[in-house]
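If you scroll down you'll find the structure; I have some questions about it.
All protein chains but one are shown at their positions in the complex.
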Amino acid sequence: MAIEGAELVKAAAFLGAGLAMGLGAIGPGIGEGMVAAKACEAIGKNPKEAGLLTRTMLVGQAVSESTGIYSLVIALLLLFVV
Amino acid sequence: MAIEGAELVKAAAFLGAGLAMGLGAIGPGIGEGMVAAKACEAIGKNPKEAGLLTRTMLVGQAVSESTGIYSLVIALLLLFVV
Amino acid sequence: MAIEGAELVKAAAFLGAGLAMGLGAIGPGIGEGMVAAKACEAIGKNPKEAGLLTRTMLVGQAVSESTGIYSLVIALLLLFVV
Amino acid sequence: MAIEGAELVKAAAFLGAGLAMGLGAIGPGIGEGMVAAKACEAIGKNPKEAGLLTRTMLVGQAVSESTGIYSLVIALLLLFVV
Amino acid sequence: MAIEGAELVKAAAFLGAGLAMGLGAIGPGIGEGMVAAKACEAIGKNPKEAGLLTRTMLVGQAVSESTGIYSLVIALLLLFVV
Amino acid sequence: MAIEGAELVKAAAFLGAGLAMGLGAIGPGIGEGMVAAKACEAIGKNPKEAGLLTRTMLVGQAVSESTGIYSLVIALLLLFVV
Amino acid sequence: MAIEGAELVKAAAFLGAGLAMGLGAIGPGIGEGMVAAKACEAIGKNPKEAGLLTRTMLVGQAVSESTGIYSLVIALLLLFVV
Amino acid sequence: MAIEGAELVKAAAFLGAGLAMGLGAIGPGIGEGMVAAKACEAIGKNPKEAGLLTRTMLVGQAVSESTGIYSLVIALLLLFVV
Amino acid sequence: MAIEGAELVKAAAFLGAGLAMGLGAIGPGIGEGMVAAKACEAIGKNPKEAGLLTRTMLVGQAVSESTGIYSLVIALLLLFVV
Amino acid sequence: MAIEGAELVKAAAFLGAGLAMGLGAIGPGIGEGMVAAKACEAIGKNPKEAGLLTRTMLVGQAVSESTGIYSLVIALLLLFVV
Amino acid sequence: MAIEGAELVKAAAFLGAGLAMGLGAIGPGIGEGMVAAKACEAIGKNPKEAGLLTRTMLVGQAVSESTGIYSLVIALLLLFVV
Amino acid sequence: MAIEGAELVKAAAFLGAGLAMGLGAIGPGIGEGMVAAKACEAIGKNPKEAGLLTRTMLVGQAVSESTGIYSLVIALLLLFVV
Amino acid sequence: MAIEGAELVKAAAFLGAGLAMGLGAIGPGIGEGMVAAKACEAIGKNPKEAGLLTRTMLVGQAVSESTGIYSLVIALLLLFVV
Partner (left out) sequence: MAIEGAELVKAAAFLGAGLAMGLGAIGPGIGEGMVAAKACEAIGKNPKEAGLLTRTMLVGQAVSESTGIYSLVIALLLLFVV
């Protein structure tokens, strides 16, 4: 086996990138779904406030998205920079 | 065993791609389902606002989709670029 | 053992394809089921809007399907292209 | 041990096929069950719309089935084509 | 150890068959149970529609059964054909 | 170690049989319990339809049982035929 | 290490028996508990139908028990016959 | 290492016994708890039927206990007979 | 390494004892908690039947305890007798 | 490596003790919490029966505690006696 | 590798201590939270009984804490005494 | 294999970074989603307080975000500083 | 490999510390969240008792915190003292 250390490091980085993005998409995916589900319910009951509710939904989702973006950043760093 | 390091790296990248996409599809899949489920419920109760609700549903799903797309990007990068 | 590196890569790609498709079918499968379940409930209460509700259901499911299709794409790429 | 690489690849493909189909049957199986459960409930309350509801149920289940079929396709490809 | 490659392949196929059928029975088993549970509830409330409800239940369960049958097919293929 | 390949195959088949039956009993066991639980509830409210409900319960359980029987078949095949 | 193949097979069979019975007791144990719980609730509300409800409970539990018995059979076969 | 095969078999049997009993106690333990919880609730509402309800509870628990006893039997067989 | 087979057997027995008791305490612990929780609720609503309810609670818990005791027995047998 | 068998046995016993106590604290911890939660709720509604409810709560918790104590006993035996 | 047996024992004891305390904190942490949550709810509805409710809450939490303390004891014994 | 220790350390750090960020995104992602979901519901019912509610939502999400940021910090430290 | 036993012990202690604190933060984190959630709900309904409720919340959280602190203590002992 002609494996050098730098290659073992790369292999670990690639596996880690896959785990970081895969696991890191579960939380925001479900969380943002809950936000939009409740926003649809609220708009259905009170359609006059649709603009306000859509704005709140997008702000709430944007914050919830953040951890998904952190995961993306870590995965990209593991792929290219390191 | 005539395994070289570059091949170990590839093997790790392919396993990582599979995990990233497989795990990363769980969250958005369930989350978007919750959005559309509530949108159907709301349209059933208030069909006059169907256009507004469909638009909200699609916007909410699009944001929730984002982490699934990140997973796809990471998996494709692991397959082709790296 | 006469295993060469290219074969280890293939073995990892096949295992990864299985995990990507297997795990990636859980989220959309459950999510789309939730959409259709609520659509049936809504049509039962308000059958006059059946066309509108079926259309909303299909649009919502189509978006939720997307991550399942990403998983299929990654699995096929792992099988044939790589 | 007289194991050659092509056999290791096959072994990985068979394990991957089992995981793809086994895991991939969980989501659609539960999701379609939720659709049919709600359809029965709706028909019990509003039996005059049974035809409409059965049609909606089958369409919703067909879409939900799709990821199960993708899993079957990947598993068959892993068994025969690869 | 006098293990040849074809036997390693067989061992992997048998483990894969067990996992495919074992995991693949969880989803349909729970899903069909949900269908029949709701059907019993609906018949108890509206016994005049028992025939219609039983028929809907069986159709819904048949579709939900499909992924269980796919698992059976993959497991049998892993046992006998491959 | 005087292990021959045919014995490794047998060991994998026996482990696979245990997993197939053990995992495959979870889904139908819970699913059929849900059916019978709802049937008891419905009979308690509407005892005049007990015969009809028991029949529906048994039909629903029989379909749900099917994946458990598939698991039994695969486990027996792994024990005796293969 | 003086391990022969037949002993490896036995070890796998014993581990498989433990997993089959241990996992296989989870589903029926919970499922039958749900049946009896609902039966107690129904008898408490409608004690005149206790005989009918007890009979339905026992029939429903008997069917749900079946997968537990399959697990027992597979475990015993793994212990004694194989 | 002076390990003989019969000892490897014993080690596997003891691990299997622990898993069979440990996992096998989860289902009946929770299931029987659900039965007794509902029985207490029902007696609190309808104390005149306490005798009838206690009898139903014990019958329902006895059936639910059965898979726990199967696990005990398999564990004892793994310890002493095999 | 001067490990003899009898010691490997002991090590497996001790690990098995830990798993049997640790896993086996989850089910009865939660199940009995559900019984006592409902009993407290029922006594709070109907304090005149406290004696009857406490007796029912203890009988129901005693049956639910049984699988915990089986786990204890198996663990003690693994520690001392085997 | 100068590892003797008696030390491997001890290592397994210590790991087993950790698992037995760690897993064994999950069930009773949650179960007893459910008892005390319902007892607080009941006392808040019916404070005149506080003494009776506290006594019932303690008896119910004591029984639920038992499996936690069994885990402690097994862990202590694994640490000191064996 | 100059590893002696006593060091392997210590390594196992330290891993076991970490698992015992880490897993053993899940149950009581959630259980006690449920107690205090219900106590706050009850005090909010019936603030005159705050003293009584706080006392009941603390007694109930103390019993639920016990399994957490057992875990601490086992972890400390694994660290220092053994 | 020409692996040096510093490379093994790096490999472990990269895997650890992936796990820290991947797992660490689950909790905040779901938690923040719950906050925004309830905020949308509350704004839908009481749109006059939208400003107040949005502010509360953002403060609550910011605190919940903190553990996600800790995970990011640990992952970045594992990538670059260590 | 120039690994000495004392270093293996340290490695195990560090892994154990990570697991103890990581797992040990799940229970109290969720439990205390439940307490504060219910306290906010109760204060919203009965703001006159805010002082009393905040005090109860803090006492309840302090007890629930205890197992988190035990985990911290065990993790610190594993890092520095042992």
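Each chain carries a letter (A, B, C, D, E, F, G, H, I, J, K, L and M) given by its place in the written order, and its residues are counted from 1.
We adopt the following convention: a contact is a pair of C-beta atoms (placed from the backbone, for glycine too) under 8 Å apart; a residue touches a chain by one contact, two chains touch by 3 or more.
Not measured: the values here are computed from a predicted model.
Interface with the hidden chain, as seen from subunit M, comprises residues 1-4, 6-8, 10-12, 14-19, 21-41, 43-45, 47, 50, 53-54, 57-58, 61-62, 65, 68-69, 71-72, 75-76, 79.
Although one chain is not shown, part of subunit L still touches it, namely residues 1, 3-6, 8-9, 11-13, 15-35, 37-39, 41-43, 45-46, 48-49, 52-53, 56-57, 59-61, 63-64, 66-68, 70-71, 73-75, 77-78, 81-82.
Convention: only the chains that are shown with their structure count from here on.
Averaging Cα coordinates per chain places subunit D and subunit G 26 Å apart. Shared interface positions of subunit G, defined as residues touching 2 or more other chains, are 1, 3-4, 6, 8, 11-12, 15-19, 21-35, 37-39, 41, 43, 45, 53, 57, 61, 68, 71, 75.
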